[in-house]
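Take a look at the structure below.
Note that this complex is displayed minus one protein chain, with the remaining chains in position.
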Amino acid sequence: MDLSAINPVLLIASLMVAATPILLAAIGELVVEKAGVLNLGVEGMMIVGAISGFAITVESGSPWLGFLASAIGGALLSLLFVLLTQVALANQVASGLALTLFGLGFSSLMGQSYVGIKPPQMGKLDIPFLTDLPFIGPILFGHDPILYLGIALTAAVWALLKYTRVGLVLRAVGENHDAAHALGYKVVRIRIMAIMFGGACAGLGGAYISLIRVPQWTEGMTAGVGWIALALVVFASWKPWRALLGAYLFGGVTVVQLNLQAAGVAIPVEYLAMSPYLITIIVLVFLSRDKSGAPASLGRIFHATH
Amino acid sequence: MIVLEKRPQPSQTWSMATPVVAVLATMFFGGVLFAALGKNPIEAIMTIFWEPLFGEFSFYYRPQLLIKGAPLVLIAIGLSLGFRAGIWNIGAEGQYIMGAIVGAGVGLAFYPLEAWYIFPLMVIGGAFGGWIWAMIPAILKVRFGTNEILVSLMLVYVAEQMLASVSLGLLKNPEGYGFPGSRNLQSWDSAHNAELFAGSGMHWGVVTALIAVIFAYVLLNRHMLGFHIRLTGEAPRAAKFAGVNPARLILFCLGAAGVLAGLAGLFEVAGPAGQITIDFNVGYGFTAIIVAFLGRLHPVGIVLAGGVMALTYIGGDIAQSNLGLPSAAIQVFQGMLLFFLLALDLLTNYRIRLASKEVA
Partner (left out) sequence: MKLTSLLATAALGLGLATAAVAQDKTKVGFVYVGPVGDGGWTYEHDQGRKAVVAEFGDKVETVYVENVAEGPDSERVMTQMALDGADLIFTTSFGYMDPTINVAKKFPNVKFEHATGYKRSDNVSTYSARFYEGRAVQGTIAGHMTKSNIVGYIGSFPIPEVVRGINSAFIHARKVNPDVQFKIVWAFTWFDPAKEADAAKVLIEQGADVILQHTDSTAPQAAAQTAGNVITFGQASDMSEYGPMPRVSSIIDDWAPYYIERTQAVMDGTWESKDTWDGIGAGMVGIGEISDAVPADVKEAALAIKASLADGSYHAFTGPIKKQDGSDWLAEGETADDGTLAGMNFYVEGLEGDIPQ
């Protein structure tokens, strides 16, 4: 056993990278759920984002265009969910699962000619002096731009929900759609925007995996990250900063357990791997005691009657 | 301007017609997809829907429909009870896994004894495994008001890790040359959930699924508890006045779903699958959610929906092999079918009509 082999600076830096796809997807889903919609199709939107971003990056040579495309791809797929749940008033749980099934298949079809290709790389932030600072340099200033975008999005969503009218309306719609409707808010329109935002974020998260974290395209490469993102939203009790913290914790568990293994510590891997889920359940139990938890209208179908 | 108007009663006609319309629409758009992939669309659709039922080798595929459909129906029936009452158990996959682990574990504890009571004990073990896994979200919900959707979903991942763990450790076949996975129960008569009639596809899981369907039908239509379930789902406040005990209802619905999912896992591991392996679960628990909704949460509907899903799986594999369609195309096709079925359900509960300027 050699714990000194673990470099805490690098550990923190790499858990930030591991956390980013989960964070991006979770922030999007958080907004969706705040608006009272439960979209279980995150995994499907992520994988479609992953291939959209990958394909456009390879074709255009620009990772920036790729990320843009991934957001558009994810949002377009979420439109299917919109059609089902907001227009056709179908059950959200079933629609979300169907979306994931469809997205996994669709992405494989799209990606058939992209297997085994190496995409152009996105440069890392490199600020002279700052990036070279000991300890905080690599942690704060040594990442790719999308990682910062994830943090910025977290801040933006937090500010939006807390301080703006849009946020207030969004929360009102999620808490009680009938009351919100009575107040004259366009419940369906607001939810559609939220779902598309969620789709775009999930798409970005997927592309982060296929363009930065791995980077390659293989079928089914998101390998369940979308489901972890769903868990994370609950873990965070629908609060953006807690989602950031939770993403680092979830990503951290993986990175730390790999670090411990490499350092020769005998750990029961499968039990560590289940720990994020168990922690989420425990957090849920504590949360459900105070009533500030889930948006009250979560998952319920809204139909305006006169 | 088009507006939706809620029907006072769900339309009988449309609830029968929408699945047919949805399948037709899927055939059309699926055909377009297959044509785009350079395959003959009519041949592809025929292969998926016709071949397993009436094709040359239907004598083999029809029993396979039972094998593939039974776990879906068994799990979906359990889920539908909860869904009707507004209790959202989406963790059937985990309950299925735990049923298989506990059931197989109980059996393997007796290995290599041959005795009549081993299989019944395994069945009890399987039911218990699924039940205990479902009781976690149930008790947390009753005691703390914790959201059961998320707890049951989280427990799926915990169960998957348990599965990996026992495949590599506790239940590993000592004569398996170190490979992961348990002994094969098919080659041990006392534990084997064999076909009741050779070549028929009928095994105890199919029988149990049929019993569950009948039981659910009677419960929902003839029994007070069934009435309470429906009432809670449709009018929660009225249910409260009618004296429904919500805690009891939650424990019953989640418990029943867990027992049935656990049984499905046990029958699968002791029968068609034969052994516990790392990749034992193939998503029946999630597909069953879709089956439950496609069947409109009605026992008979669920049987039909389970049949249609099983058909697309089996037909899809045939289409891959015979026509060279990629499996991704089959997945997209299934996704389409679900979209249409879900979307068109609208017509059952709502009337679409043209209205003069009105704000929806």
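Just so it is clear, A and B label the chains in written order, and each chain counts residues from 1 on its own.
Just so we're on the same page, contacts are C-beta pairs under 8 Å (C-beta built on N, C-alpha and C of every residue); 3 or more make two chains touch, one makes a residue touch a chain.
Not measured: the values here are computed from a predicted model.
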Inset, instruction - Just name the one of A:P21, A:G103, A:G198 or A:G246 that touches the chain not displayed here. - result: A:P21
Inset, instruction - Based on the whole complex, identify which of A:V87, A:V115, A:V166 or A:A296 touches the chain you can't see. - result: A:V115
Inset, instruction - By the contact definition given up top, give the residues of subunit A that touch the hidden chain. - result: 5-7, 10-11, 14, 17-18, 21, 108, 111-112, 115-118, 209, 213-216, 218-225, 254-255, 258-259, 261-264, 266, 268-270, 273
Legend entry - In subunit B, positions touching the absent partner: 56-57, 59-61, 63-64, 67-68, 164, 168-169, 177-181, 184, 186, 197-200, 202, 268, 272-275, 277-280, 282, 313-314, 317-318, 320-322, 324, 326-328
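Basically, only the chains that are shown with their structure count from here on.
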Legend entry - Centre distance in Å when subunit A and subunit B are each reduced to the mean of their C-alpha atoms: 28
Legend entry - Touching residues (chain side subunit A, partner subunit B) in the complex: 38, 40, 80, 83-84, 87-91, 93-95, 97-99, 101-109, 112, 188, 219, 227, 230-231, 234, 268, 270-271, 273-274, 277-278, 280-281, 284-285, 287-289, 293-294, 299, 303-306
Legend entry - subunit A-touching residues of subunit B, taken from the complex the two chains share: 4, 6, 37, 88, 90, 136, 140, 144-147, 149-151, 153-155, 157-158, 161-162, 164-165, 286, 289-290, 293-294, 326-336, 338-339, 342-346, 349-350, 358, 360
